[in-house]
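The following block contains the structure, expressed as structure tokens.
What you see is the complex with one protein chain gone and the rest in place.
Per-chain numbering from 1; labels A, B and C assigned in written order.
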């Protein structure tokens, strides 16, 4: 399946180059949840406690099951307004 | 003593012509409080329960002691804003 | 801190624009929050169509109370600036009646102060509304809506 992954703000700084990338994930990799996806993308970097996750622009938690063509975003607490 | 009395809004309608008047009150009339003053001015009209009173532009209650040259105002609940 | 009693129609946004543009340079970059309330005359009140309003006030006492209300809020909520404009006299539906604006460092104080000033104004400042109904009747507004 193809998952589009985005990182914003300090989360992008943390990930370096991988700020916005489409991953072709082979089914046998056993990536089911957002948490699995982080581990797959983050090359050993721990997921910060306060990271927020959106799938297709809606907030979800790390146990959310991803599916083909999902857009998954990781970002720090929002600071608008 | 001379007391300047003002009536506003529906209180002025109630009092008819006496909307803004200076009363020369003889000492022997025994007018001490705002309440006494109302009775003196109102020609038998009862003081409405919700009437507000200001002496020299500060809110007071009916038991307030008036003195020479005070400006006393009677008005209904305020409805600004 | 500024209090204005206005017998002419006023545009609240223009007033705010002007007030803010006349602020001293020291205000620039100091406030992070502005909270504003504008009260506008409706063409409908207590079940009746209203065509006209007369807003009476107690000259002298009105200004005094509005200034007091602003001063108290300034101390209590650390206001950097505040503005009250209140209309008096003959008013038509859709005219602005009152403008309250406060400037603070942070938003919480701005929200609370603006509302507090409005509630104090509504309960203390000597103004009285007299409505002319479409069906001809004239009546004093007896009390304000709950805040």
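In this text, a contact is a pair of C-beta atoms (placed from the backbone, for glycine too) under 8 Å apart; a residue touches a chain by one contact, two chains touch by 3 or more.
It should be emphasised that the depicted structure is a prediction, and the values quoted were computed from it without experimental measurement.
Chemist: Thinking of the complex as a whole, which visible chains are touched by the chain that is not shown?
Modeler: The undisplayed chain, in the complete complex, is in contact with A, C.
Chemist: If the hidden chain were put back, which residues of chain C would touch it?
Modeler: On the side of chain C, residues 11-14, 16-17, 20, 28-44, 93-94, 105-108, 110-111, 114-115, 118, 145-147 touch the unshown chain.
Chemist: Residue-wise, where is chain A in contact with the chain that is not depicted?
Modeler: These residues of chain A touch the chain that is not shown: 6, 8-10, 13, 54, 57, 59, 73, 75-81.
Quick note on the criterion: only the chains that are shown with their structure count from here on.
Chemist: Could you please state the distance in Å, as a whole number, between where the Cα atoms of chain A are centred and where those of chain C are centred?
Modeler: 49
Chemist: Round to the nearest whole Å and give the separation of the Cα centres of chain B and chain C.
Modeler: 28
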